[in-house]
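Note that this complex is displayed minus one protein chain, with the remaining chains in position.
Right, chain A next:
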Amino acid sequence: MASSDSDDGIYTERTALVPAPSYRPNDTPTTRNRVNAPRGGASAADGRVLEAEEEEEELTLKYGAKHVIMLFVPVTLCMAVVVATIKSVSFYSEKSDQQLIYTPFTENTASVGRRLLNSVLNSLVMTSVIVIMTVFLVLLYKYRCYKFIHGWLIVSSLMLLFMFSFMYLGEVFKTYNVAVDIPTVLVLVWNFGAVGMICIHWKGPLALQQLYLILISALMALVFIKYLPEWSAWVILGAVSIYDLLAVLCPKGPLRMLVETAQERNEPIFPALIYSSAMAWTVGMATPSDTQRSDTVCLHLVIRRKRVSVCVFIVCVCGGEAVCVYLLYVCVCVCACVGGVKLGLGDFIFYSVLVGKASVTADWNTTLACFIAILIGLCVTLVLLAVWRKALPALPLSVTFGLVFYFSTDFLVRPFMDSLSDHQFYI
């Protein structure tokens, strides 16, 4: 969803209670040096004062390539975890009769038309739930109910880290047919969950925090793959990307309003539920007096210190033997800031859902094609981010490419390749 840079780092720094150095204009050469440092001694790091605009161009373009690559790694990792689980643990690819209450229409109907209609209705229900939750969140943020939001975030990450990982562990043990005793399982889940909470919501090594975010995204994606009906999943993917596009780019979109409110207040929002690719050695939070300085470099940096972590929580209850609480993080903005690039967890989740569904229902050709498509989409989105320099939705392009590649590979390329190999005709 959102790629942003420094904010994430600053955000995690915030929880470290470290007074970030406030920006001073006479620090400009140093700051620029520090910012340029991760790019391996870029030419601007010699302390010369360049024109502010040139400087900004350089910063933007130079960080683009490196951070695109830095985002490829976690996205790939998340998808790899999801696909590996689906291929080995059959639980997540088995059809179940339980459905989330957010997809109330069943797909076990006789006619194709009815099934299509039901899946469209399911996606409408799901999207409207997401819209309502987003608006609710924006209202909470606007009226400064930070404690509520914090509590909500903590409860949801508790659920993800403990309940879903417990389920996951149980299924993995059943798949490999090992006997495990309850005390060991309790120790394992307790350790995983508690350290996760500490890393995500308090202070912890950056690498571990990133790993945990990847893992919880993968867990969430697996839950979706299991409990969303076949056709509904594809339609939901399409609908959520359209919603993403509208919410972030339209003037009255909730996420855009959130971004703007955050910009106005120039303050950090929630605990890091966005993935950050860079360490935070960026400019610290500006004090109000700094923002009024006429120094253009300072202004540019301040403007770009947007914080765009938007998380929509949807608590879903599934009927059946257990009450499961599903939480959906839908972070739907891409934002570029000095220092690194951030991507929201919702994006990880939906990318992994796409690739995971492809690996459930189709063969490896299709899975790899979807994977490549998503990476291409991510690349293009980040290039656009570098050019436009404002919050952008990360879902639409990737999901569009992914869907196009999935359906074309599944219906066109695969039969073609199969009949080629049947006739022993190599191209």
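To be clear about the criterion, a residue touches a chain if its C-beta (ideal position, glycine included) is under 8 Å from a C-beta of that chain, and two chains touch if they have at least 3 such contacts; residues count from 1.
FYI, contacts and distances are computed from a predicted model.
A single chain of the complex does not appear, and UniProt lists its protein name as "Gamma-secretase subunit PEN-2", one of "Gamma-secretase subunit PEN-2", "PAR6B protein", "Auxin-responsive protein" or "Ubiquitin carboxyl-terminal hydrolase".
Checked against the full complex, the one of A:94, A:181 or A:422 touching the unshown chain is A:181.
From the set A:198, A:242, A:368 or A:383, the residue in touch with the chain omitted from the display is A:198, counting the whole complex. Of the residues in chain A, those that touch the hidden partner chain are 12-13, 15-18, 170, 173-174, 177-185, 187, 190-192, 194-195, 198, 203-206, 208, 279-281.
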